[in-house]
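Apart from one protein chain that is not included, each protein chain of the complex appears where it belongs.
We just call them A and B in the order they show up, numbering each chain from 1.
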Amino acid sequence: MMLLLVCVSIAAFFLVSISPVDPLQANVGQAALGSMSQEQIERLNAYWGVGQPPVERFLAWASDFFRGDMGLSLLYRRPVSEVIAVKLANSIWLLAIAWVISGVLGFCLGALAGMKRGTWVDKAIRGYSLVIASTPAFWLALVLLMIFAVWLKLLPVGLSVPIGMEAAGVTLVDRIRHAILPAMTLSITGISNITLHTREKMIDIMESDYVLFAKARGESGWSIFKNHGFRNVILPALTLQFASISEIFGGSVLVEEIFSYPGLGQAAVTAGIGSDVPLLLGITVISAAIVFGGNLIANLLYGIVDPRIRRGGAGL
Amino acid sequence: MEEKKVILDIKNLSVSFQQYDKGFARTDLDVIRDLNVTVHEGEMVAVVGSSGSGKSLLAHGILGILPYNGALGGTILYEGEELTQKRKEELRGNEIVLVPQSVAFLDPLMKIGPQIRKGKKDSASREKLNRIFEGYHLKQEVQELYPFELSGGMNRRVLVSTAMMGNPRLVIADEPTPGLHMDMVRRVMSHFRELADQGAGVLLITHDLEQALEVADRVVVFYAGTTVEDASVLDFASEETLRHPYSKALFRALPQNGFQFIGGTQPYVKDMPTGCPFGPRCEQFCEACTGEIPYREVRGGKVRCRKAE
Partner (left out) sequence: MRRMNGRQRTVLAFGAALLFLALITIAGQVFAKEAMATDFSRKNLAPCAAYPFGTDWMGRDMFVRTLTGLSMSIRIGLLAAGVSALLALFLGIVSATMGRAVDSIVTWSIDLVMGIPHILLLILISYACGKGFKGVVIGVSLTHWTSLARLIRGEVLQLKEAPYIKVAGRLGLSPWQIARKHMVPHLFPQFLVGLILLFPHAILHEASITFLGFGLSPEQPAIGVILSESMQYLAMGKWWLALFPGLLLVLTVVLFDVAGESLRKLLDPGSAHV
């Protein structure tokens, strides 16, 4: 996993280093550059590593990174680690709530559809999932914004919140009110994947020999779900949910941008547009670490939950 | 033989599946046609046919667990009354039980004990299972194992135990001894014989005639989706007492009779010949065999062959 993270950082570094965007021009601005003395520009160049070979720059960045120094964010004019910590703290609640809601709801819907395969319940759930899977998160966000903020005026239009707003000046109620729509959007879009997969798994289980035998033994409906369905479908569902952190994170980038939610996703967009290379790199590595962490948990879960692996030695 | 009560009476059973050929043509595949079997109280009837001839569908049809695209025809009478889907659902697992082929039919993630009890935790079911396990010489610890942890010897006894949790009147054993050596087969078969001797009817579905002859009372020969002969085990003492040419061929293929196999294979469902399905492999085949062949009584048994006397 560490090796993968190193690869991620190399790849990300490679990508930003081949960019034709000049960090000095983007960050300091053409006008400011013009008014600076040659000496000042050279100092800035040295600081930003312009002209230095990429490999050297990478090594310098990486060794700093390992010591916990991710560099200085230019847009926020503070250490990247600090910016990420603040933004992540904001995002993590949003992500966690959406992740749990979409996981639980998606699992229930998928299991229900799989058990009732072919009925109108199944068709409705499947249709819903297919349409949602085809709906861009940002458009759904716009629609929700229109309904709840513009028409019903129940919730704030995220757009009106000043971008620079930080944790200190905001009350908890404010925070929650601003988090409802983004969390709702992410939950709604996150459902379809887990629903469709759970449904597929459930159908496989319902067609398995052991469910056939359970039916032959007089079990039906709820009893089959309780004894066999749930038991067998929960593990793949959990695995998928842990492995899908990447998707919900991707969704959060769009959603945070629309609702001006001061989270990691919005910071990523800001960094990308403003050529804040250190921040962009930092966010990439951190989010990759979170994603890999999710995958790792997914793999470990199998070992802990599945008796065939947990107690594997005994019977073989 | 004294007259015993008929438990199961299957008349002209058919099982068919809908399928697409190339393009848009949709056809019904009749995997089982004109199947007739009866099982009496205390009787063990073996349905013998080669592997892959759709015998398991017979079991699934009786229990009402055919796949969703399968359709059932004909009539099944259980204790004299028609066995409707609703009645199947009421009776299965209690009066009508299935003993499956292998532990693959057990939920891999559920411990043996709770699984056999179907998740019930009351003391009555616990005690019942404990008694059953004692009867089959299974240690009580086995209840705490997962199916994959069972040894080959325990497998069969555990599977038979599942049947005993109800009050079985009719036991359907679907190929219960695949790949076992003769010793084990005898032990497993003795469990079924016991059940029959206690008054239940046992329907043994198998491809192994030798096994069937050892334990069963009657043998029904299954060929290409239909029953071709219904004979007492005693009729298998010699070729002459048998009625259908396919039964005779099976008889000659037994080890003690010299392993003589006949040529050809069973016709595939889609290329079923008209009239007698055994026709293409039969030495006595003639023009008349392409017509309707009745299932009729001959010398105390039944046969689907015009030539049999």
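Before moving on, here are some points about what is shown:
By definition in this document, contacts are C-beta pairs under 8 Å (C-beta built on N, C-alpha and C of every residue); 3 or more make two chains touch, one makes a residue touch a chain.
Values in this document were obtained by computation on a predicted structure and should not be read as measured data.
Considering the full assembly, A:257 is the residue among A:122, A:219 or A:257 that touches the omitted chain. Within the set A:93, A:138, A:230 or A:302, the residue that contacts the chain not displayed is A:138. Even with one chain removed from view, chain A keeps its contact list with that chain: residues 4, 7-8, 11-12, 14-16, 18-21, 130-131, 133-139, 142-143, 145-146, 149-150, 157, 159-160, 246-247, 249-251, 253-254, 257-258, 265, 268-269, 272-273, 275, 280, 283-284, 287-288, 291-292, 295.
The criterion applied here is as follows: only the chains that are shown with their structure count from here on.
Averaging Cα coordinates per chain places chain A and chain B 54 Å apart. Taken in their complex, chain B has these residues touching chain A: 60, 63, 65, 67-68, 89, 91-94, 97-98, 100, 104-110, 114-115, 118-119, 145-146, 148-150, 162, 165-166. Every residue of chain A that touches chain B in the complex is listed here, in rising order: 118, 207, 209-220, 223, 226-228, 231-232, 235, 306-308, 311, 314-316.
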